[in-house]
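Working notes for the structure below.
One protein chain omitted, others in place.
Each chain gets a letter, A, B and C, in the order it is written, and its residues are counted from 1.
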């Protein structure tokens, strides 16, 4: 089943005109799923800002209001997954409607998250890059490679 | 205080070499806060993918595991805001430490959100653009402009 | 306004036949709001268990399914509060409809929380009493009294 899944992903990647490296992929190596465009955080921020301004809704978009709106959207995403039991990578067997619904809720979360960063005056692109630097240093591959135990211990040390 | 806040934002924008339009801004018009770079969703996806691969952690990154990790990070973000009461745009008066903490938690949410989209095989950039189209149509400015009542009614109709 | 609020609470308490101690309350001391019955966690657990059994829905109620359902309900509760800005104790000025809605969502969270404990085989009443013991010891009044700073420091040490 994984092999079939990989092939499907490859076909999707090809359909989007992406080169991929499926020719050399080992049978156990899952084909990377890639996004089709280079949409930036700043482009999303600008679009949402325009949307709110045109409706005079900026007045409601305080940090805590947006945070609760974000929590609301995470709840809606969870409701799609709540009675499904464990779900494999790629959501195999899910209806087109359910998949579209997941895309909408992920988008809502992303939009509120980006606007929340804006309203907190947090430069989200810089913050993400800095966080990656921290994570890459904090979890050296040679110490945590492949071990779920080490992984969760590291994570829990972190919290 | 708002005026000072605006000036600070303007100075931040200037420091980042952005032109801005502060010269013409009316006293009541809040200066737009902009992100400093054009980091894309795909660049973040790729970085996180590399991070997981190098540690052999992909095996733990199923959709529902990532969804719960996302919920965990939203919880950590909420904890920063939980005892603060209402907070103004720009987080005036917050310590550098608290602001950095907000940046880290927003980043964690963003990273897991993007990886969750990847693992669901949802093309997040396309999904966001489609969601904006829906929102722009669904809430026509002439019908919802500036009215909190109309706004919340529209939102609740939606849910 | 606080005084009026207190009086209203007192009247509510009286209407429920509760003695209260309003006669001796200082003007600054907020009247305690009390629940009207002694409904127990076990009674709620039993009712929900009966509900699921009669519908043969136990099969869907695994720990992680219930956890995601809980997250969904917390999201729905957040949506009621999301555009309201800061809200005073007692939800003054809220419509009957909004208040009833809050009651429903709080109930949904409580029901799923209790069923989640059941499905994890956690004896929730014992766990709560033990947690109170820990909290009472951990935050000695003489060290944390009335200080928001000490409070948040203590809380963050805890996480």
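Observations on the model:
Simple rule for what comes next: a residue touches a chain if its C-beta (ideal position, glycine included) is under 8 Å from a C-beta of that chain, and two chains touch if they have at least 3 such contacts.
What you see is a predicted model; the values in this text were computed from it and never measured.
Subunit C residues in contact with the hidden partner, per the touch definition given at the top, are 9, 12, 30, 32-49, 51, 54-64, 67, 70-71, 74, 76-78, 81, 84, 86-91, 99, 102-104, 106-111, 113, 116-132, 134-136, 139, 141, 144-146, 148, 151, 159.
Contact between subunit A and the absent chain runs through residues 64, 67-68, 71, 79, 83, 85-86, 148, 151-152, 155-156, 159.
For subunit B, the list of residues touching the undisplayed chain reads 60, 62, 64-65, 68-69, 71-76, 78-79, 81-86, 159.
The working rule: only the chains that are shown with their structure count from here on.
Here the CA centre of subunit A is 32 Å from the CA centre of subunit C. In whole angstrom, the spacing between the mean C-alpha positions of subunit A and subunit B is 13. Listed for subunit A are residues 60, 62, 64, 71, 74, 76, 78, 81, 84, 86, 159, each touching two or more other chains.
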